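Note that this complex is displayed minus one protein chain, with the remaining chains in position.
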Amino acid sequence: MVYTGTIHLATQGHTDMHDITGEVQRIVRESGIRSGIVTVFSPSSTSGITTIEFEAGALSDLKRLFEELAPEHREYLHNLRWGDGNGYAHVRAALLGPSLTVPFSEGRLLLGTWQQITFIDFDNRPRQRRIIVQVVGE
Amino acid sequence: MVYTGTIHLATQGHTDMHDITGEVQRIVRESGIRSGIVTVFSPSSTSGITTIEFEAGALSDLKRLFEELAPEHREYLHNLRWGDGNGYAHVRAALLGPSLTVPFSEGRLLLGTWQQITFIDFDNRPRQRRIIVQVVGE
Partner (left out) sequence: MVYTGTIHLATQGHTDMHDITGEVQRIVRESGIRSGIVTVFSPSSTSGITTIEFEAGALSDLKRLFEELAPEHREYLHNLRWGDGNGYAHVRAALLGPSLTVPFSEGRLLLGTWQQITFIDFDNRPRQRRIIVQVVGE
């Protein structure tokens, strides 16, 4: 069995992070599928999905890491070609990846206690984002 | 069809790496599912899963990379707030990701010859870890 849900988010960009665990769990429940896997996928090349303990300290630390790996304000060939200034966002997104797959059992996501599914918008402006939540199981 | 297995590991922390390929293969076989995908998931925010050629040189090189990206001994806001000293582990885990999905066919993981499924514990103390192995297929 397969069930497709969608999450809609208004984001601020600049490595804006959103805890979407509750929405993913809600979609798994409404699917009626009891056990399986759920793929959380961002159909975008300037955002990504991971898990983290969703508290302000760890989020700031992760944002600093991305700024050190691929600083927003340096030269990117993408920017020279397209002039949109979000070259840093493309490489951060490619490194992190757009997809996360999480197992669930008896309708419940098998996450750790301090582990939240987190959408990160790296783009350099506010966006209306859509995230695909594909539930597969029995 | 869906089958859920669990791997239990005693780890030392500090980017301790464990080859769990044999355990994942064993669970795929005991599931009786012939072909499909297996999601190997760490329900924790200070560890992650990837693949690597599991030999001491490459493992040391990867450990050095993580120490360069997010050194254990520098200031993290997570540490200032929570005092547990594992801020570096949270950001390394978020960057690597907690989930790996591997295809299998005729009950056999479709890995490369020199490619092992590897659990990495970034935390700063020994832990008893549990890894979820979710098998989906037919």
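Order as written gives the chain letters A and B; numbering starts at 1 within each chain.
Note that in this section a residue touches a chain if its C-beta (ideal position, glycine included) is under 8 Å from a C-beta of that chain, and two chains touch if they have at least 3 such contacts.
What you are looking at is a predicted structure, and each value in this text was computed from that prediction instead of being measured.
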item: Residues in subunit B touching the chain absent from view; value: 35-37, 50-53, 55-58, 60-62, 65, 69, 95-97, 100-103, 105, 110-112, 114-115, 118, 136-138
item: Subunit A residues touching the omitted chain (full complex); value: 1-2, 4, 37, 39, 41-45, 69-70, 76-82, 87, 90-91, 93-95, 97-99, 101, 132, 134, 136
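Quick note on the criterion: only the chains that are shown with their structure count from here on.
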item: For subunit A paired with subunit B, centre-to-centre distance based on mean C-alpha positions, whole Å; value: 19
